[in-house]
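The structure under discussion appears below in the form of C-alpha cells.
Only one protein chain is missing; all other protein chains are in place.
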Amino acid sequence: MEEQTAPRQDRQAWMGLLAKAGQGQAAQLLDAAVTRPAFTWLRPPELGSVMVRGRASGTGAPFNLGEMTVTRCALRLDCGTVGHAYIQGRNKADAEAAAITDALMQTEQASAVREQVLNPLEQARSAAKGSRAAKAAATKVDFFTLVRGDD
Amino acid sequence: MQVETLGGGFSDPALQSAAAFRGVMEAMARPGTLQSVRGATPPAPLSAAAGAVLLTLCDTETPLHLTQGFDTPDLRSWIAFHTGAPIVGPSHCQFALGHWDDLMPLSNYQVGTSEYPDRSATLIVEMPDLKQSGATLKGPGIKSQASLSLPCITPFQNNAALFPLGVDFIFTCGETLAALPRTTEVF
Partner (left out) sequence: MYVAVKGGEQAIENAHTWLAEERRGDVTVPELSVAQIREQMALAVNRVMAEGSLFDPDLAALAIKQSRGDLIEAIFLIRAYRTTLPRFGVSAPIDTETMACDRRISATFKDVPGGQILGPTFDYTHRLIDFKLAADGEVDAVPERPADHTTMPRVADFLNREGLIEEAPQVDTEPRDLTREPLEMPADRALRLQALARADEGFTLSLAYSTQRGYARNHAFVGELRIGTVDVQMDIPELGFAIDIGEITVTECESVNQFTGSKTEPPQFTRGYGLVFGQTERKAISMALVDRAMRWEELGEDNVGAPVQDAEFVLYHADNIQATGFLEHIKLPHYVDFQSELELVRKLRRDVHRAQSQEAAE
C-alpha cells in the first residue's frame, strides 16, 4: 500500500497544501525543480463540485451550506507510482501539477520536491496568512475607561 | 494491488458512458432485448457489462450493495475510485449487485413510496448466461410478447404486483445485458 512509502499524515498535509495553492503556483515551482516525468492518466482532470457542510450554531446538526468547485485527476508514473489530486477551483493544469507532485513525493525525488515545491508553497501560504492576521490584530479594539464613577 | 484497481475504467468516458447509458435505456424500454455494452474491464468476478453499468449509473450519491462474492477488496477499491459509490446494506441501497440467489429476498430492498416510486432499488444480477428464451414477458415496450432466461418467475410476478412501487432489474453476462422493469408481466 502507498501509505507504507509515505506516512499518511504527511501526505494529507501536502495534498491539502497543493489543493489550496494559488493558480499556477505549484506548476511553476514544479517545472523549476524537476523535469516532469512521463505518466499515463488513470483519471484525466475533471471539473466538479463538492457540497460544503456547516453545523447549526457551529456545533450542532450538519446542514448543506453550498457547493464549491473542485478539479481532480489521478495519474501513474512509468515507475508505477500513483499520484492523486483534488484541488480547489477549476484548473486542469494545476490539478495535473498537483498529482505529479503527489506522485513524486512517493519516489526518491521526494526531498528535492519537498524543498523546491512544497516548502515554498508553505512559506507563501503562511506569509499571506500571517499578513492578514497581523492586519486583523491591528484592528483589535483596546478599551479604556473614560470615567469611573467612584463617588 | 491498488494500481490494478485504478485501471479498467472507460478510456473515453464521455462517449462510452453515453453508449452504455443508451444500452441500459434500450434494455429497460424493450424488456427481453439483449444489448451489448463494452468499455469497462473491472476486476474479477465482475462482468464487463455490469462494470459498465456501475461506471455509468453510480456515483457518490448512489449507495450500492455488494452481495457476497462481489464484496472483495479489489472490487471495493475499483468502485471507490471509479464511482465513489458508498457501499451499504441492502435496505438502504439504490443499486445492488450479485448473483440471483445471493440477492434474495426482494423484500430486502426499497420499493419506493407512493409519492416517489423512483426511490427504489435497481438490482444488477450477474447471470451464468443470458438468452432470449425461457420466461414469457408482456407489457409496455413489448409488441406482443418476449422471452428472457430469467432465474425464476414468482418473485418477478410479486414485484410487478406492487406497481407503481417495486424494484427494477438489470441482467448482465459478459458484455451483454437485458433488463426487466417493474411494469413487465412475467409468465
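As written, the chain order gives the labels A and B, with residue 1 at the start of each chain.
Please note the rule applied: contacts are C-beta pairs under 8 Å (C-beta built on N, C-alpha and C of every residue); 3 or more make two chains touch, one makes a residue touch a chain.
Since this is a predicted model, take the numbers as computed values, not measurements.
Within the whole complex, the absent chain has one touching residue among A:A38, A:A56 or A:L146, and that is A:A56.
In the full complex, subunit B touches the omitted chain through residues 6, 59-61, 77, 80-81, 84, 86.
Although one chain is not displayed, its contacts with subunit A can still be listed: residues 8, 12, 15-16, 19-20, 46-70, 72, 74, 84, 86-90, 129-141, 143.
One rule holds in what follows: only the chains that are shown with their structure count from here on.
Residues of subunit B touching subunit A in their complex: 2-3, 6-7, 9, 81.
Against subunit B, the residues of subunit A that register as touching in their complex are 1-2, 42-43, 74, 76, 80, 82.
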